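Missing here: one protein chain of the complex. Every other protein chain is in place.
Up next is chain A:
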Amino acid sequence: MDPILDVKNLNVTFDTYGGKVQAVRGVNFSLKKGETLAIVGESGSGKSVTTKALMGLIKKPAGKIPEGEILFDGKDLAKLDNKQMQKIRGKDLSMIFQDPMTSLNPTMKIGKQIMEGLILHQKLSKQQAKERALELLNLVGIPYPEKRMNQYPHQFSGGMRQRVVIAIALACNPKVLIADEPTTALDVTIQAQIIELMKDIQKKMDTSIIFITHDLGVVANVADRVAVMYAGKIVEIGTVDDVFYNPKHPYTWGLLGSLPTVDSNEEKLMAIPGTPPDLIHPPKGDAFAARNEFALAIDFEEEPPMFKVSDTHSAATWLLHENAPDIEPPATVKKRMAGISVEGERQS
């Protein structure tokens, strides 16, 4: 099946006083209809910037897309200007933000905030938009929608606000929904509810979802495929099973190893040593080499290409080269992998 969204060699840079930050450095991925792709990685790895680029929300003039294509619906979104993007944003591509406490306009009624996109993109009358907004509030599970329509954001709890944000994002039946850490700012119990809601909606509407998170537990629960980002690049991509049970990149090992499990109280939590590289001057070779205990000499010299592990799975590490020594993931990581499988079943 043809992908609905195809990102090719996407680069995003920001001009700062310190120099040019290369936030995203050649990202490739594609998204199929009805699929959920999770993008994971630590803060500053370029996850959010990648999705902002898809939405055309990179702040100009400091932010630029010097290279790359974002193919969607026969168009290259990277080449469209703001006016043209306005017609696509909120209609075909929409976005859920991280913090529901700040992402709704405090001086505008909830109903109006939902109706705005409908009136704009689907040219509905006020009455039609209102009916559709009521439907949406029902869909995202907000009780008394008639009454809630006329209330302001401060009259909603965090979880309810995130439901409203989801309703806004779903208003025009988008083809692709981008969720930028939609559960990070919420209580754990509410997190589970919101994730259930998103899964439920995806089933009903057959939307493709890009789910950004650094919570690997959430990934196991919602995603079909996972892309692991590090220093502005995708270092490993594959199905959830590929990445969680057969991880190939040492960074993925590090991420999985640092995941606490219910029965992991006997040992110290594994951590990835060091800090991410400075993206104003990205290091030569593999950006992860300095923090990688399995780094080979070539890692400091040359950037690894994407090696194919299987049809669905590839990773950018020299360890996959035919001449590389055979290195097994550390024991704790293996244990973790087993732990996740149990937990994943528990959650689903």
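We adopt the following convention: a residue touches a chain if its C-beta (ideal position, glycine included) is under 8 Å from a C-beta of that chain, and two chains touch if they have at least 3 such contacts; residues count from 1.
Note that contacts and distances are computed from a predicted model.
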Protein that the absent chain corresponds to, by UniProt name, given "Chitooligosaccharide deacetylase", "Cation acetate symporter", "4Fe-4S dicluster domain-containing protein" or "ABC transporter permease": "ABC transporter permease"
Among A:Pro106, A:Pro143 or A:Pro325, residue touching the chain not depicted: A:Pro106
Per the touch definition above, residue among A:Gly117, A:Pro145, A:Gly159 or A:Pro329 touching the missing chain: A:Gly117
Given A:Gln151, A:Gln202 or A:Thr312, the one touching the chain that is not displayed: A:Gln151
Where the unshown chain meets chain A, residue by residue: 55, 57, 82, 85-91, 94-95, 97, 99, 102-108, 116-117, 120-121, 151-152, 154-155, 165, 168-169, 171
